[in-house]
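A single protein chain has been omitted from the complex, and every remaining protein chain is retained in its original position.
Chain nomenclature is as follows: A, B, C and D, assigned in order of appearance, with residue numbering initiated at 1 for each chain independently.
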Amino acid sequence: MTRLLVTGLMLMWFMVGPWVSHIQAAADREKLLTEPGVYGTFTVFAFNEEWAKQDPATRIVRLTSLKGVVEQHREHVVIDLYLLRGLSDQADLLFRIHAKELRETQEFLLDLKSSQFGKHLKMVGVMHGLTKKPNYVPGFPAQMKDDLNTISEPGQKPYAIVIPIRKSAEWWGLDQEKRAAMMQEHTAATLPYVKTVKRKLYHSSGLDDLDFIAYFETSKLEDFHSLVLSLEKVQEFRYTRRFGHPTILGTMKSLDEVVELLAQ
Amino acid sequence: MTRLLVTGLMLMWFMVGPWVSHIQAAADREKLLTEPGVYGTFTVFAFNEEWAKQDPATRIVRLTSLKGVVEQHREHVVIDLYLLRGLSDQADLLFRIHAKELRETQEFLLDLKSSQFGKHLKMVGVMHGLTKKPNYVPGFPAQMKDDLNTISEPGQKPYAIVIPIRKSAEWWGLDQEKRAAMMQEHTAATLPYVKTVKRKLYHSSGLDDLDFIAYFETSKLEDFHSLVLSLEKVQEFRYTRRFGHPTILGTMKSLDEVVELLAQ
Amino acid sequence: MTRLLVTGLMLMWFMVGPWVSHIQAAADREKLLTEPGVYGTFTVFAFNEEWAKQDPATRIVRLTSLKGVVEQHREHVVIDLYLLRGLSDQADLLFRIHAKELRETQEFLLDLKSSQFGKHLKMVGVMHGLTKKPNYVPGFPAQMKDDLNTISEPGQKPYAIVIPIRKSAEWWGLDQEKRAAMMQEHTAATLPYVKTVKRKLYHSSGLDDLDFIAYFETSKLEDFHSLVLSLEKVQEFRYTRRFGHPTILGTMKSLDEVVELLAQ
Amino acid sequence: MTRLLVTGLMLMWFMVGPWVSHIQAAADREKLLTEPGVYGTFTVFAFNEEWAKQDPATRIVRLTSLKGVVEQHREHVVIDLYLLRGLSDQADLLFRIHAKELRETQEFLLDLKSSQFGKHLKMVGVMHGLTKKPNYVPGFPAQMKDDLNTISEPGQKPYAIVIPIRKSAEWWGLDQEKRAAMMQEHTAATLPYVKTVKRKLYHSSGLDDLDFIAYFETSKLEDFHSLVLSLEKVQEFRYTRRFGHPTILGTMKSLDEVVELLAQ
Partner (left out) sequence: MTRLLVTGLMLMWFMVGPWVSHIQAAADREKLLTEPGVYGTFTVFAFNEEWAKQDPATRIVRLTSLKGVVEQHREHVVIDLYLLRGLSDQADLLFRIHAKELRETQEFLLDLKSSQFGKHLKMVGVMHGLTKKPNYVPGFPAQMKDDLNTISEPGQKPYAIVIPIRKSAEWWGLDQEKRAAMMQEHTAATLPYVKTVKRKLYHSSGLDDLDFIAYFETSKLEDFHSLVLSLEKVQEFRYTRRFGHPTILGTMKSLDEVVELLAQ
């Protein structure tokens, strides 16, 4: 019954879409997602109790403000969206935000919070990390370096997992050589999954109560599970004081998909 | 006084029931519950404060939406329901959902949350695991394998218990042989209870802050208690970093029983 | 000013009382409180914010529904009530429920929650345990067995304390003999308080995140304090991983006393 | 603008004051604060959201009910008040209550909660302890005993600090002699601060998840900080499993000062 109304409003939405989308290309997505020296922020949001009480028309108006804020900041930040609802505890949405400066990320989040849509969001958690050149890879054998460069299988990787990590004081107290040897064992354990599980590492010490944020994308969750199980078995894992808590599991969605799903 | 009204509405409910129930058989329940490579999700819900304020007629309307969502997803997911209220902390309902892909589970939970019934639910917690072929059983003595195949006593097993488990880094650092020996001792301790306590194991590493989810069904809680006590005494238990927290204890209910109980 | 109204309503209450009280004797209180194989459930409740806003007349109506639910289940469960307000954190009432089957306890708690009174209750926590024949006592010296049978001083014991206990994996890994020796030292430490502090033990492994629930009654809190201090000094205490958290301290009240206190 | 109204109402307040104050002397404050065998309860309260929305006149009416409850129980309990707001996490007021029996403390807290003022209070935490004769002092050298009897500097000590303490199982497993030696070192560390920092110790084992509640009064917070720093350096501190969590810091206020401050 309200489906017709929703369809009509969705139509309006997609008509408004193209008008703003030409600003979209401003920030160099590829560069921000691959270069070192970029800040990655993971913010987990839950809806407040009032969101569920809004009628579809109001929701779409509010979701339009989300789209507006995202467009407005596309020049400085790259934003990825994940649907956590149903898969992660007391959380509905994850924003992954890349920026050259955390100030720009804060400005986006301030505007998001002030928007009509943001009024319904409670920030459940936020984590920051920095991309850096690999620490240990330069010393790895040539074959391992090659294997790490294997191109991952093409096609969508719908699942994303974020795992915060804190190492023990003992880990940091080891000399670089010992850590490098253990990281080589760690890396060897990941090689069988290079094709099906994409990884990205953020360094967090000082920016958060963490040392690292490990980010994964996959279409084969079972492979991801096997990968983690392998990582639990290497010596380096004994120097891990926190792994997860929370483990954030969700599905990647485009902004338009999120809007469509949340409008219902 | 309102009992008559409830009875009338319940009647309506059961009349609506059969009309939708023929879709019910779509997903192969038996296969999803016994095969490896299936994802099991345990979601614990509590009612919000407003649920208690609804009159019985409204509740039944809302519960009908629950039935609708369950039917709608029966093609892809297998859903079991447990009543936790009174037996577990700040929780009312547990859904156990089996699916070939976690995306399908998420789609069910999204629709559940958007339904008239879902608006009253707060998700207290969610855990995911994967069914796998037994790791250690192939190496067990023949007699033990036979004993494990003992058919459990027929009849209803009203109690269900879910125990999340995390092993220590030391456990995963042991070689497969040592772990196998300890798992044999562990398994021997469970044999006296094979008939009265049904067990099912889900592997969680990476999908959650856990390594395993242990699921139990029994009609004799005292036997289940004795089983856990036996498991606490074997060597493998010293490598367990988390056992429970929470321990989820409830009673198995059919969808219709849940509807009847919650309508009151 | 409203005191007169309250008195009138209280009168009504006591007039309704006797009419239902003849069902009260159904469950054999003595047997359920002394035999092994009985489940003891401890549920801690806090009032929601709306309770304090009800006028005395409404409260009494609601409290009458509490009395109704208690009577209705007296056939299957034995219920004891404790006032926690002021003595325990964020808690107002404790129900101790004994039953042959946890299902019966759940049925009582479901009806309690659905009642007019239950709508004001938030379940803060719940713990389950099972009564069992003593594990170690049979091997104790005859004198110690005699001492344990000392009849406790007659008269009311207004204070009740509930202490959840979890032992370490090391404890369960010890052989029965070593544990028995330590439990004998433990028991010797309790003997000076046999007369003034009543104890009852529930076994919880698997039913909850605990191994034991220790329940105490006393009129001399100072003796109870000395008892716990003595128990902290024996060797067995080093194998205790959790003791309290929470410690629940309250005063025992009859249903009528609770009603009178809460009506004000 | 509303200041005039507040002044008028405050005047009314002080006019009502003397009429009730002659009951005040009933409980022997001096005895309850110095003798062993007295229960000390520390209850931390925060205001609910509605308190801030009350107009000054309503607040004063409510505060009058606080004064009434305090007067009504002065025969059995000695009450001290501390303002925590701004200095301690999510807390506004601390009541320290001394009584011969915890039942009397509970009766006061029940009446406080039922009062017009109490409806705005959420109990954030409660801790109980018992005063006892010194354990180790009798064995200390004569000079140390003398030093401990140094009269503290006269004048107001506006700051009060409450620190809950739990010792490790290892501590209680040491023999009395070893503990006495360490407590002598501990006491020596406190001597430089005897004049400026008043201390009082409550024994909690069994009454709470604590072994001790340490209570301090001072006008020189810097001295108190130096005292704690000294105590962290003695051997006995290694046997402390919990120190603070929370540390409660506030300023001592008379009932009239609290009323005046909260009326605004």
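Here is the rule we use: a contact is a pair of C-beta atoms (placed from the backbone, for glycine too) under 8 Å apart; a residue touches a chain by one contact, two chains touch by 3 or more.
Fair warning: this is a prediction, and the values are worked out from it, not measured in the lab.
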Of the residues listed, D:68, D:134, D:173 or D:246, which one is in contact with the missing chain?
D:246
Consider the whole complex, including the chain that is not shown, and state which of D:44, D:161 or D:183 touches that chain.
D:161
Could you please point out the subunit D residues that touch the chain left off the display?
49, 52-53, 83, 85-90, 158-159, 161, 163, 221-222, 224-225, 227-229, 232-233, 235, 237-238, 240, 243-247, 249, 251, 261, 264
Which parts of subunit A face the unshown chain closely enough to count as touching?
37, 39, 43, 48, 101-103, 105-106, 108-110, 112-114, 118-119, 122-126, 128, 130, 169-170, 172-173, 203-209, 211
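Keep in mind that, in the parts below, only the chains that are shown with their structure count from here on.
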Check every other chain and keep only those touching both subunit B and subunit C; list them.
none
On Cα atoms, by how many degrees is subunit C rotated relative to subunit D, nearest 5?
70
Separation of subunit A from subunit C, taking each centre as the mean of its C-alpha atoms, in whole Å:
48
If you average the Cα atoms of subunit A and of subunit B to get two centres, how far apart are those centres in Å?
30
Which positions in subunit D are in touch with at least two other chains?
none
Linking chains that touch, what shape results: line, ring, star, complete or other?
line
Touching chain combinations (by label order)
A-B, B-C, C-D
